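Removed from the display is one protein chain of the complex; every other protein chain stays in position.
Then we have subunit A:
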């Protein structure tokens, strides 16, 4: 369960979020729709802790995010990246490798991530969440 209340956020003089309320329930798929520049990434950034709201509150437990950007630790192999993140999250690596097969990224785990295609990067990033 995630509850955000009265979120306001400006970048410089530009007000991006004005009194936003969101409630997200566990186990439900919720989509945020809006045109480019509407502030979707900004609200997600605030929920994830990348940005700080000017006013308002966010109540949450652990949040997993797949960042927007085309950024991974480029000089690591998929395996190193995975081990790194799993070690921080305290998740068993073997379990993850079995899952990697399902995602079709197992073979790529030994490659450096800068060689990955965009889709591969996204798949690894998504995989990391689970």
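Following the convention adopted for this analysis, a residue touches a chain if its C-beta (ideal position, glycine included) is under 8 Å from a C-beta of that chain, and two chains touch if they have at least 3 such contacts; residues count from 1.
The rule is simple: contacts and distances are computed from a predicted model.
Undergrad: I want to check something: the complex is missing a chain, and I'd like its UniProt protein name from "ABC transporter permease subunit", "Dihydroorotate dehydrogenase", "Probable septum site-determining protein MinC" or "Molybdopterin-dependent oxidoreductase".
TA: Checked against "ABC transporter permease subunit", "Dihydroorotate dehydrogenase", "Probable septum site-determining protein MinC" or "Molybdopterin-dependent oxidoreductase": the hidden chain maps to "ABC transporter permease subunit".
Undergrad: Which is it among A:38, A:63 or A:99 that touches the chain not included here?
TA: Of the listed residues, the one touching the omitted chain is A:63.
Undergrad: Can you list where subunit A touches the absent chain?
TA: 45, 48-52, 62-65, 67, 69, 71-76, 80, 84-85, 87-89, 125, 128
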